[in-house]
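Here the complex is missing one protein chain, while the rest keep their positions.
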Amino acid sequence: MVQEVVVAVTRCIQIFKSISLIKTVTLISSIALAWQATGAVLPQDRSDAMYHSYQGGGMSIDGPSILLRKKIGNSVSVSANYYVDTISGASIDVLATASPYEEERTEKSVGVDLLHEKTLVSFNYTNSFENDFFAESYHLGISQDFFGDLTTLTLGFSKGDDEICRIGDASFHEKAERQNYRLGLTQVVTKNMIVGLNFENISDQGYLNNPYRSVRFLDATSAKGYQFETEVYPNTRRSNAAALTANYYLPYRASVYAEAKVFSDSWGIDANTYKLGYVHTFGDDWIVELRARHYAQEKADFYQDLFSRSAEFNVRARDKEMSTFNNVSFGASVTYELQFSAANFFKKSTINLDIDHVNYDYDDFRNVLFDAPVGEEPLYQYSANITRLYVSIFY
Amino acid sequence: MKMIITQKTHAFGVNPLISKFKLMLGLLSGSAIVWLLSFGAIAASSQKGPAPDFTLASKEHGNVRLQEQIGNVVLINFWASWCGPCREELPHMEALQQEFADLGFVILAVNVDEDPAKAEILLNDIPVSFPVLFDSKDEVSKLYKVNAMPTTVLVDRDGNHRLLHNGYKSGDEVKYKKAVKALLRE
Partner (left out) sequence: MRKARLHILLACLTAIGVSGCTTTFEPWVKPYERDNLADIIMSMNRNPVSASYTNHALQAREGARGAEGGAGGGCGCN
């Protein structure tokens, strides 16, 4: 009994949370993927120290992210990353059912890249810890250059395991697991253009929803006219994503890039993403980037903002990430490069500021904090600012 | 009334795990095939016979012609400022030049940057005593069928093409030194 309490306390401390736990693991995959390098040469030696911040939708999340990467000999590169999210505030999902809170999430990652001739093998282990959620994942990537180094083929596999708890409910302990399969092809088309094609298939099993999220159903007997109950998701999910990218070099030392991505999964969510960016240089030391992104998705089959009664269907969701919505973001980055002598140990240092402003517009998720007849509350929308301030050093 | 399709429940069943395992095995064996075959892809084609003659403008040595080097062992190194391994290699080239300069050895570093100014900036940081030639139109690179960056070609005292080395990894300078010594003794 004491043992149970101890476990419950260390794992699930007395506060509520609002960030989708499942999406936390997506971070892990994303971070691991970002480490993939070109074939034929190991990733460049570097260290980065970043301050990141997300402000919007009632949330304030910030913290550091530190990366260290170093080559060992000719064939090996090792890397380690330390990341913290300090979360405070409350999103609409939390405000509708609970009260603001504070929390911290720590993520650590180690990786190794092995190079042999034109083949690069990457391996990464990541774990993420917060008081009610623990996730571990392993990532394997193989990258091969062909056809005079014009073509790069990448295969990737990831396996993730999550353990999910719920604050205030010591008996709640669920698991989820995930496998990702990736295939990527990059092709140099001309001296100035590269195109890429990426596919990813992901399958999840287990407890796949956020244990704090609720659905609402009509209830004439309650004061508000509706009541909340916990979401119930299917215990499997299969998704496919495909992306096409292109980078083009402009003669005055600038570049333009574009990406189009489609997504479809077994929950009925269909989404597409479009990105466009422009990079411009001023002299040898300044790099400026401007970008825009548009994302649109169709809701999951089992999503509804308002159900007509309790347990109307065997699977039900009201998490706004499962709804029909779109978001548009505009961003800019500025980098100042400090070049040192090529004979130095430290070759270059950069100071960078990246800012993105995102606007979310929901088509079937309503803001229940507004006083209105049930089911006629205004549709929710919000905006957020994503800031990254970082210093990098190359050696 | 909306019908919700029941999601198949096979969370921890054995069958889906087997099919996933097969797929993973397939991917891994595919990767293994690719990896093994990559060993075969590295065969470097060695050209035999006289090394093609060329003349290029250099940084501090005026116009340099390969033919005029007959009697010396020549190391032709194709490099660019944007190539990491090339930058790593330069100090080793300088050390090699210093060691064997009196024995009839010369390095001709052919720079292939489209914008030679970039090479000049690098050479300010890593000064070298051997001639740096500018091949911004890639004429000599085409002549020598350069198919890797960097590329090192060794030419003997009679002007014959003797060794071709693609790329550069830390430790390759030992190979160069051995080969140069052997050619100097001929």
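Each chain gets a letter, A and B, in the order it is written, and its residues are counted from 1.
Going forward, a contact is a pair of C-beta atoms (placed from the backbone, for glycine too) under 8 Å apart; a residue touches a chain by one contact, two chains touch by 3 or more.
From a predicted model like this one, the values you see are computed outputs, not experimental measurements.
*Asks:* Quick one: say which of A:170, A:183, A:232 or A:343 touches the chain that got left out.
*Replies:* Looking across A:170, A:183, A:232 or A:343, the contact with the absent chain belongs to A:183.
*Asks:* For the chain that's not shown, point to the residue among A:127, A:281 or A:359 touching it.
*Replies:* A:281
*Asks:* From the listed residues A:242, A:343 or A:379, report the one that touches the chain absent from this view.
*Replies:* In the complete complex, the chain left out is touched by residue A:242.
*Asks:* Which residues does subunit B use to touch the chain missing from this display?
*Replies:* Subunit B touches the chain not shown through residues 19, 22-23, 26-27, 29-31, 33-34, 36-38, 40-41, 43-45, 78, 80, 82-86, 112-115, 138, 141-142, 146-150, 166-169.
*Asks:* Could you list which residues of subunit A touch the chain missing from the display?
*Replies:* Those residues of subunit A that touch the unshown chain are 19-20, 23-24, 26-27, 29-31, 33-41, 48, 50, 52, 54, 65, 67, 81, 83, 143-154, 180, 182-184, 186-188, 190-192, 194, 196, 198-202, 239-243, 245, 247, 249, 253-255, 261, 263, 265, 267, 269, 271, 273, 279, 281, 287, 293, 295, 297, 300, 321-322, 327, 329, 333, 352, 354, 356, 358, 360, 386, 388, 390, 392.
Keep in mind that, in the parts below, only the chains that are shown with their structure count from here on.
*Asks:* Where the CA atoms of subunit A average out and where those of subunit B average out, how many Å apart are those spots?
*Replies:* Once rounded, the distance between the two centres reads 38 Å.
*Asks:* State the interface residues of subunit B toward subunit A in the complex, per the touch definition above.
*Replies:* Of all residues in subunit B, those touching subunit A are 2, 4-12, 16, 20, 23-24, 27, 30-31, 34-35, 38-39, 41-42, 84-85, 87, 91, 122, 125-126, 147, 169-171.
*Asks:* Enumerate the contact residues on subunit A facing subunit B in the complex.
*Replies:* Touching subunit B: residues 41, 44, 73-74, 116-119, 142, 144, 146, 148, 153, 155, 157, 179, 181, 203, 205-206, 234-236, 266, 301-302, 313-315, 341-344 of subunit A.
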